[in-house]
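Here it is: the structure, laid out below.
What follows is an incomplete set of chains from the complex, kept in their original frame.
Here the chain labels run A, B and C in written order, and each chain numbers its own residues starting at 1.
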Amino acid sequence: MNAAVISFPGSNCDDDLMHAIGTVLGERVTKVAASATTLTGFDLVLVPGGFSYGDYLRSGAIAKFAPIMPALKAFAAAGGYVLGICNGFQILTEAGLLPGALQWNTSLQFICEPEPLVVANAHTAFSNRYRAGQTVTLPIAHGEGNYYADPATLQAIEANGQVVFRYAHNPNGSLNDIAGLTNAAGNVLGMMPHPERAVEQLIFGTDGLGVFESLKEAIEEGAYAAN
Amino acid sequence: MFKAKIYVNYKPSVLDPKAQVIQNTLRRLGDDNVQDVLVGKYFELTLAAADQAAAEAQVARICDEMLANVNTETFRYTVEELAVAQ
Amino acid sequence: MLQTEMSPETIKQEKPYLQWGLTESEYDLFAEKLGRLPNLTEIGLASGMWSEHCAYKYSKPVLKTFWTKNDRVLMGPGEGAGVIAIGEGKAVVFKAESHNHPSAVEPYQGAATGVGGIIRDIFSIGAKPVAVLDSLAFGYPTDPHTKQLIDQVVAGIGDYGNAIGIPTVGGETKFAPTYAQNPLVNAMCVGVMDESAIQRGQAAGTGNSLLYVGAKTGRDGINGASFASAEFSTAEAADRSAVQVGDPFMEKLLVDACLEVTHQHQEALVGMQDMGAAGLVSSTVEMADKAGYGMVLDLDLVPQREPGMTPFEIMLSESQERMMLCVKAGHEAEVEAVFKQYDLDAVVIGHVTDDGRYRLTQGGAVVCDVPVSLLTDDAPVYHQVGKQPARLAHPAAAFVPAVSDPAATLKQLLADPNVAAKSSLYRRYDAQVQTNTIAGPGGDAAVIRVRGTHRALALTTDSNGRYLALDPAIGGAITVAEAARNLVAVGAQPLGITDCLNYGDPTKPEQFYSLQESAKGIVEATKVLNTPVISGNVSLYNETNGEAIAPTPMIGMVGLIEDLTTVTGAGFQTAGELIYVIGDTAADFNGSLLQQVQTGSVAGRLMGLDLQLEQAHQQLVLTAIRAHLIAAAHDVGDGGLGVALAEMTFALGIGAAVSLALPAAQLFSETQSRFLVTVPQSAQAAFEALAAGMAKLIGTTGGEMLQINAADGRIEEPVAVLQTIWEESLPCLLK
């Protein structure tokens, strides 16, 4: 797998993703500045957590204007795998690559804690290494992770099986306990919890590895099929 | 020179956690006669434009693309020309 | 709106400097050394540079007594932060800073900018900031004002650290009536770097350029250094000109850009320093002073946020997120290009000179021309004489607690906010970003992995105003010992300390006495425990309406773990572990949390501290952990054995049955130098051989109950019940 991690000014989980994919998984990974304009050659693009451009207006609201965004949209439209984590999820919804929006947590407080999640759909490129109904624990660390979509959109999301992770104990007010979901095509995932923070036994356990291993498998199978 | 005054509010159908917290706090502190709270954002942009129509068009675009998230928010604005002396 | 500036003669007559904290005799001294009457800018700069915050005029004689060197220390006090070698070519850099006054006035921004400031101290040395800790002290959260203060301080710390991407991994939160009007907000930052890349804040080499980097200068926080060096009165609360606003986004760019310069343009960089207290003047003057040079700055070149700023305002503004670099002549463009990439202002505003003078120009006119040394070395130093307060000379009779129902007392202590779980506060901090956090907040000490090595660092902050109120010398030593105990409990060898010395008005002999005496205790403890002071900060004048806080030195300590498999937690791991207590227990209740809870204050003669015994106990725990003989370890602190045992049950919900030949009241005694450890049965013989009588077997882990049998009473409570009290108390108090 050949991954790109987009680094926006204010991103702060880009290095953690580089470490998880490059050092822990031993896969190819490149940091791409948000000022770049192409993403050719990659088979996975990651949009990291952090506070892009300070997140002062709304989370992700400024990042969607970054020079890299047209390339990201084209990459996604062509079926490339895109994973947005935390601020990355917020950016993808702002950019229209995922439905809905992320509002302030109902407590209006930033929350950092281990969060048990239930795998709602194990048949996606991002979750095929998990079992449906399995509980995995990943850290969350966000102030604006309260997922909202209007009723019609929400219904379509559920009908399509787009929800991949749900909170076991909803920490932030998200509708339908949604912690992570894909687009209708299934090649773009946004999630608030941080799988890249849970890839080493010593640090937080390894419950997050499955996300990256799932992608590796999906990409390698895809590459094989394409040959 | 034109000045745009822009209001961005949550759509009525969207539950706003901020408004909720403010109203709860007011209630707890004894201001329980406050029956409704709306929390919005307010922006002022000062911009040079050829005419009123051009200014309005630009402001509408900036609101739509940047200042409001149209999934959850609505916006309204006024644009007025500033007296030259200013 | 340019006003005509007051003439030197008018200044002499009208004495505007008094309101900036400079005394008449200090003015006279300045004028005498200058050889003429200073103008408004010059005397304004003096007020900042000669403030306690910058010149340490009262605390210098005390700070001189600190023990600051051993064979591991690479850089001691005097620079932005201190540096200690940790092996494998790496070094740890750390410092703490207080933001008590700004946080009292504007809690959110005060706390946020405190974090921003201490982070700049760390990367100015060339280190990557890897962790933040916060040490907070408030009044008991009984009134809405205190509740809001706590909420805003925590929000400010969290919002800054979270956004910039440095994990806040630990700290402490204390509650006592003494801080009700004067909260303490201290922050510590820890960085890691290659030993070979240490930067200094110096401006050397005639003709080299002074590069201003970062945010524009505005009228915020003007003369905050003098402000921090003055006592606070509630009548002044209306006068709030000094609010600085933090911009963590800007600081994130600054960290990345400055580290890129230090790593990739090392040959171009002469020195780097952050603009902290007394902003532009203190950073530049200190850089010139350290190198023995002079400088000339053109104020017209300083990036300014507002028009019409006077030299006084520009030089003493404490706008945040600014750095000063000294760059070799000819290399300016190369360094500026790095900052351009990050969209940051980087402007040459002056040059190093060889004449030792500090010269400023504005609009072509010279507005300041004084010797650099006049602003630094010539600052007065006061050799204050301390006087023992009467309450210490004649301590009250020993406190005898009434503990008729030890279970009820235990519950009361678990519910006290000093003991109760702080997770509702620290869960607002991102503790995991950078993915090196092995143990985040909640344990005895935080543990973070050092990337590129096989090592980890353990970090803690500790303070105990209750003990210092009764005996500053012993209390000071205990604070150091307690910090070391917390590191040892997670398996770390203590390396060194930073401090924030939070005290009252040093011009009052009784306040100065506390400062002086506690320094003696700190020095003694650091020598025995081999933990030199490598950096720190002084916050005096913590008084409101003439009432000083309890003397509260905050000790931030860093320890080293050389084997990642030995990281130890405080929670019981399995049923059937043997529980040992290390250290004897006596009727030590003066200054205890129990006394504060039962009587509302502390009094009496403080218990003693035997530093040799302390050292021996710490060594035993560390050796046993390193030999893999220990399953769990916890120091015994506030609330004594009863509280410590309860805390050990909470991690995994594993109970214990313990018998102690002590009066039940002594379950809550705070005798020093004690640990609780658990040992797997398979390691019993090896551990007891090592302990050689220092450890006493008191029970076993297991079950869902905490059972403690004392000589004249017992506790038998479900762990779940105790845990609920402990977890829900603080959120409930803060509602």
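Rule of thumb we're sticking to: contacts are C-beta pairs under 8 Å (C-beta built on N, C-alpha and C of every residue); 3 or more make two chains touch, one makes a residue touch a chain.
Since the structure is predicted, the reported quantities are computational estimates derived from the model, not experimental observations.
Engineer: If every kind of chain is shown just once, what is the true count of each in the whole complex?
Structural biologist: Assembly composition recorded in this structure file: A x1, B x2, C x1.
Here is the rule we go by: only the chains that are shown with their structure count from here on.
Engineer: Once you draw an edge for every pair of touching chains, what topology comes out, line, ring, star, complete or other?
Structural biologist: line
Engineer: Between chain A and chain C, what distance separates the C-alpha centroids? Give it in angstrom.
Structural biologist: Here chain A and chain C have centroids separated by 36 Å.
Engineer: In angstrom, rounded to a whole number, how far apart do the mean CA points of chain B and chain C lie?
Structural biologist: 42
Engineer: Could you work out how far the Cα centre of chain A sits from that of chain B, in whole Å?
Structural biologist: 30
Engineer: Which positions in chain B are in touch with at least two other chains?
Structural biologist: none
Engineer: Touching two or more other chains, which residues of chain C qualify?
Structural biologist: Where chain C is concerned, no single residue meets two or more other chains.
Engineer: Mind listing the chain C positions that touch chain A in their complex?
Structural biologist: 155, 158-159, 162-165, 247-250, 252-253, 342-343, 423, 427-438, 449, 564
Engineer: Per the contact definition, I'd like the list of chain B residues that touch chain A in the complex.
Structural biologist: 13-18, 20-21, 65-67, 69, 71-72
Engineer: Quick check: in the complex, which residue numbers of chain A touch chain B?
Structural biologist: So the residues of chain A in touch with chain B come to 57-58, 61-62, 65, 93-94, 100-101, 103-108, 146, 148-150, 173.
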